[in-house]
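With one protein chain withheld, the remaining protein chains of the complex are depicted in position.
Showing chain A:
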Amino acid sequence: MLTSLKNGSCIARSIRSTIPRYYSLNAQPLGTDNTIENNSPTETNRLSKTSQKFWEKVSLNRNAENGKIALQLDGKTIKTPLGNGIVVDDTRSLLAYLLKLEWSSLASLSIKTHSLPLTSLVSRCIDLEMTNKPGCDPQLIAKIGGNSDVIKNQLLRYLDTDTLLVFSPMSEFEGKLRTAQNELYLPLIKGTEEFLSKFSTKHDDIHLQVLDADIHGLRGNQQPNVVRDAAMNYMNSLSPWDLAILEKTVLTTKSFICGVLLMENKKISDNLLPGLKTDMEKIVRAATLETIFQIEKWGEVEDTHDVDKTDIKRKIHTAAIAAFKQ
């Protein structure tokens, strides 16, 4: 009896370990808590359950002493799903204003999960920051989807089959798509290679492995270890806040390079590599280039292409706003 029970549990465990975890994670953000129902008594949870407006006034409370701005409902600081207050630095006051705008322009009954993109991203940033502090409750870490090492490893997988590293065959769209890809992707790839080379431990020149449908056909793609190490070093250099934004961008665009581009372009400094200089519109275009060509050829499908197009734009710009520091 006991042995069979043991065997049974062994089988269950072995099946579980043979199915890679990421198959079920593909479509959703890495860190959302969808295993256990989250019942922490926070404003964000209450809103997501009732979708009713339960407050009168949204305000920003500025604390001049520690240079922080708190987002408040009727005088109480709003909490993230994990129970941390939504408080941002003084240097992100524009972000704070936009957060307030987001909450003040909600109307009852029309509140949906997509109504508060900035708040959800900022919540994730704050939660990740808090769970990365030493001595954090392991249960909270599990709720956010593992510590930042898990997230980094998951993100690294996007570099293998990066949207910007996969080139379509010359025969498609009479070669127009390939020409556009060459024009748009190659300079960005070159810039990223130059950028990642700075993070290589042995100071090697980084070369990203490209998947060219004309030469390689249909197969997977994998980056050499030097590249993976450099990318890992880059992610290690980011703060938890920035890592959350990188994650959002990479998951939205399915491209690690796009994530690097967004982060570097929103970091205001004069030493931005000229090869990396781009804008958000261009990032969106790069991530959706193939769809753009398909729409041109076959037409736009209602309730799909138009929604997706605005969706990716709003997500990228959300990430851009959260990444910006005055």
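Rule of thumb we're sticking to: a residue touches a chain if its C-beta (ideal position, glycine included) is under 8 Å from a C-beta of that chain, and two chains touch if they have at least 3 such contacts; residues count from 1.
The criterion applied here is as follows: contacts and distances are computed from a predicted model.
For the chain of the complex excluded from view, the name given in UniProt is "ATP synthase assembly factor FMC1, mitochondrial" [choices: "Proteasome subunit beta", "ATP synthase assembly factor FMC1, mitochondrial", "LSM complex subunit LSM5" or "SKP1-like protein"]. When the full complex is taken into account, the listed residue touching the unshown chain is A:Lys112, out of A:Lys76, A:Lys112, A:Lys176 or A:Lys297. Within the complete assembly, A:Ile268 is the residue of A:Ala64, A:Leu218 or A:Ile268 that touches the hidden chain. Mapped onto chain A, the footprint of the missing chain covers residues 60, 90-91, 93-94, 97-98, 100-101, 104-110, 112, 114-115, 117, 266, 268, 270, 279-281, 302-303, 306-307, 310-311, 313-314, 317-318, 320-321, 324, 326.
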